[in-house]
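Yeah, one chain of the complex is gone here, protein chain that is, but the others are all in their spots.
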Amino acid sequence: MTYARRSWIVLWKDLLSERRSKETLNALFFFALLLLFLFQFALGADRERLTAAMPGLLWLGFILSGLVGLGRAFLAERENDCWEGLLLAPGDKSAIYLGKVAGNLVLMLFVEAVLLVLFAVFFDVDLGAHPLRLTVVIGLGTLGFAAVGTLFAAMTAHVRAREVLFPVLLLPVQVPLLLGAVEATEAVLLGEPLGAVGHWLGLLAAADAIYLTVGILTFDAILEA
Amino acid sequence: MTSRERVLGWVAGLGLTAGFVMAFGVAPREATQGNVQRIMYLHVPAILVAYLAFGVVLVASVIYLWGRAAGADRLAHASAEVGVVFTSINIATGAIWGKPTWGTWWTWDARLTSVSIMFVIYLAYLLLRAMIEDRERAARFAAVLGIVAALDIPLVHFSVYWWRTLHQPATLLRPGSTPMDPPFVLALIVNLVAFVLLYGYFVAKRVRLLRQEQEVLA
Partner (left out) sequence: MALHPPIRVIGLRKAFGAHVVLDDVSLEVRPGEAVALVGPNGAGKTTLLRILATLLRPSRGMARVAGYDCAREAERVRAHVGLLAHGAWVYEDLTPVENLRFWATLGGLPHGRDALSGALAAVELDRVADERVRTFSLGMKRRLALARVVLARPSVLLLDEPHAGLDQRAGKWLDAHLGGFKAAGGAILMTTHSFGRGLGVADRIAILAAGRLALDAPLGGLTPDDVRRLYEASVEDGV
């Protein structure tokens, strides 16, 4: 009970701060828009080529904006040494981790929804055919990304070259998530049922479970700066 | 160098010599691929030992987080370094084998891809260690990454395998597709044992150097 309340207060604090400052969200929306231009320039105006590359581009957009957003996740904890307070708070530190993961998950899903709308409008992609299936795939992929990303963001928050180190650590580790998410998204966009990509969904769920478990078990070792 | 290390070094050297003799003298010339196939005696033990090395990193990392024993951290560090070296041997020999066999140094084959992703993950692991000055913090963070990385290996393996095989027919290099004759197997096993000994020698040496480094700095 107190565990859930402590996770919740961390989530509440992060979302409230973000709603007030909009620092990360504003930057991410703009970034997402720029990505759209970049994809268009890189692939040219050929509709078919764009459509074929669509699932990959979509997740490239999610991951790049996620990298930018997650990289900022622990800035507020550093600003006034709040980090020390988190470390000294009594009880299981994994409550703080789960609160942070939830906050990052909400933020990323928000940006992803905007990216989806932008893709639908500018690249004329029909995303609305199976919204539920798409939500399942995106949710599973994003959860794992947030889980391992939050862990690594906390880890690199104290390193001088964190802007470089964070993506270097995160990108290779989450290759399985990326592959699974892209393949499953492609299948769903082609109208296939979730059962056809059951093995990918299983892999995504396994990855989510592994990352979350490791995060819960090791977060106190990372907090202890 | 301690006497135990020296013994391990000599035994590993003997093993490698025996492996060399087995690979070039005893094992027959493979019918379809010719002499190029002999690179397998280097290629396969290298990756198996790399997996062993990363498994040791996992175990040592868990032990470190549990009891914060500096020795476990040094073992993880040394084992990761040696694992990366053996992985790069595997990738290099794979490329050398691939050129005459497939006609290209590199292809996005499932095994090549998943091994190279593993390679990059552990390079990042060593980078993390190098970038954190505080030794105790570096040890903690590296231990967490060492656990994530090891658990990621099967995920990488399955995802890359499915990703490739769903797009193209099965690759040339499939394990167990043709049963090997006893001389081939024997040569492989001798080389594998030699590589495990070599791994032990390297790790023992690196662990000792890391300890001495830390003693000097402390």
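Should a chain be cited, it is by its letter among A and B, assigned in written order, with residues numbered from 1 in that chain.
As a working rule, a contact is a pair of C-beta atoms (placed from the backbone, for glycine too) under 8 Å apart; a residue touches a chain by one contact, two chains touch by 3 or more.
If you're wondering where the values come from, they're calculated on a predicted model, not measured in any experiment.
**Q** Which one touches the absent chain: A:Leu34, A:Ala52, A:Cys82 or A:Ala209?
**A** The single option touching the absent chain is A:Cys82.
**Q** In the complete complex, which positions of chain A touch the hidden chain?
**A** Against the missing chain, chain A presents residues 2, 5-6, 9-10, 12-13, 16-17, 20-21, 76, 79-82, 84-91, 96.
Here is the rule we use: only the chains that are shown with their structure count from here on.
**Q** If you average the CA atoms of chain A and of chain B, how far apart do the two points sit, in angstrom?
**A** The computed centroid separation for chain A versus chain B comes out at 31 Å.
**Q** Mind pulling up the chain A residues that touch chain B in the complex?
**A** 148, 151-152, 155, 158-161, 165, 168-169, 172-173, 175-176, 179-180, 183, 199-200, 203, 206-207, 210-211, 214, 218, 221-222, 224-225
**Q** If we count contacts the way the header does, which residues on chain B are in touch with chain A in the complex?
**A** 65, 117, 120-121, 124, 127-128, 131-132, 137, 140-141, 143-145, 147-149, 151-152, 155-156, 158-160, 162-163, 166
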